[in-house]
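As you look at this complex, bear in mind that one protein chain is not there, while each of the others sits in place.
Our next item is chain A:
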Amino acid sequence: MFQRFVAILLLCAGLALPGSARAAEVSAAEVMTGWYRLILELVRHTPTYSPPVAARAFGYLGVTVWEVEAATSGRGDTLAGQLNGLSPRPELSAGLDPAIAMQGAMARAVPYFFGNTGPTGQRAMAAMDKRLTERLGAGSDATLVAESLAAGQRIADHIIAWSESDGGAKVENMGFPETYVLTAGPAHWVPTSAIVQQQKPLLPDWGRNRPFAMPEGNACPLPAPPAYSEAPGSAFHAEAQEVYDTSRSLTPEQLAIARFWSDDPMLSPTPPGHWLTILLDQAEAANLSDDRLAEALARLGIGMGDAFIGCWHSKFEFDLVRPVTYIRRVIDPTWEPQLITPPFPEYPSGHSTLSGAAAEVMTAIFGEDHAFDDSTHEDDGLPARHFADFRAAAQEAAVSRLYGGIHFRAAIERGLAQGACIAGHANALRMRQ
């Protein structure tokens, strides 16, 4: 990531520009990529940005870049009327510079959606804005620059205003509620850590947020998980026994998989950021055009935003106990999972729902059998992993939660299916004629 970002900064800081060739040198795709690379760091360094919150921001930023691209190119369908509650964007004049308009939009939207980042992130956003704006403006007509920047800002403002009514705009105490009533009974979630904030579950109302493309939070419902039972031989006990037995015989490869997809908040770009990294890498490798990159960012952002709404809706519908709680209660009181158990109910697996959705969107963009190397965590010392296609990556992400000891199999398999269902709504959007 660091190396990738440095390359973007060097691009932004280019020297000795020929006066008339600006537009040919910096494309809207480069503007998008530069900002998104920065966003992936900001996610890691903004404590509010748990995976659902990060996915929401990616959703709105994706819609922003698409609406700018569609408006300035005149070649795309607006998402207004297709996404819940999104009204038509402002009318823009003709002849705007697409890259400069994109810069205007991102320079407005990114600081808004990442306003909670600390002083270092604020400084980095300011540096990105300054360097890109200088680069884009060099050699261009000042009036065109001003009008293009302003046009992008108007679209960003329109998306920002829309975002504020979805139920997820205000996140306090990093998403942990002041008060929360635990559901009584052994089948239900109880705190799993000694961190005081996490004595309440993360974002219990997130499933009630307004989705982007799917009609409502429970548009892709799940069957109930196996009935809770402590009896050996029961389906529930068998699931827990599988988690326990797997942990006792974990292979180095399984441990590597668990850690590769761990994607811990504040220590990584989070699971949605992981998939966004894959997209950016594949987009660069495929040299996606401005409109195709904007479309991909929009569809993936929308799909991931909706995935967390749908998943959270189910999580708090079933409110299932975590493996660490059950296994210590019933099987082995000394058991320790490999991964840190996230502070919210178990069923379904968030990473599974998310990855199921992301893989379907990515497959729609890049096609079936698109093999790739995933180097998201190279800077953190985790080597790249190779996948035959996006669904294979999603399946590995999902089963990593079993290897890590934080999910049962039903949550994994049904999470993937739920994600695929949710992605159907994002993939069905009409975007390019």
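The criterion applied here is as follows: contacts are C-beta pairs under 8 Å (C-beta built on N, C-alpha and C of every residue); 3 or more make two chains touch, one makes a residue touch a chain; residues count from 1.
Everything that follows uses one rule, which is that contacts and distances are computed from a predicted model.
Asker: What protein name does the UniProt record of the undisplayed chain give, "3-oxoacyl-[acyl-carrier-protein] reductase", "CRTAC1 family protein", "NADH dehydrogenase subunit L" or "Amino acid/amide ABC transporter ATP-binding protein 2 (HAAT family)"?
Answerer: "CRTAC1 family protein"
Asker: Just to verify: which one of A:T183, A:Q241 or A:S289 makes contact with the chain not shown?
Answerer: A:T183
Asker: Of the residues listed, A:A80, A:A150 or A:M266, which one is in contact with the missing chain?
Answerer: A:M266
Asker: Who touches the missing chain here, A:E134, A:D332 or A:D380?
Answerer: In the complete complex, the chain left out is touched by residue A:D380.
Asker: Could you tell me which of A:S27, A:N84, A:T133 or A:Q199 touches the chain that is not displayed?
Answerer: A:Q199
Asker: Just name the one of A:H45, A:R210, A:R385 or A:R432 that touches the chain not displayed here.
Answerer: Answering carefully, the residue with contact to the hidden chain is A:H45.
Asker: Would you write out the residues of chain A that touch the absent chain, in ascending order?
Answerer: Per the touch rule, chain A residues meeting the hidden chain are 1-2, 5-6, 9, 41, 44-48, 115-116, 118-120, 122-124, 127-128, 172-174, 178-185, 188, 191, 194-197, 199-200, 264, 266-267, 379-382.
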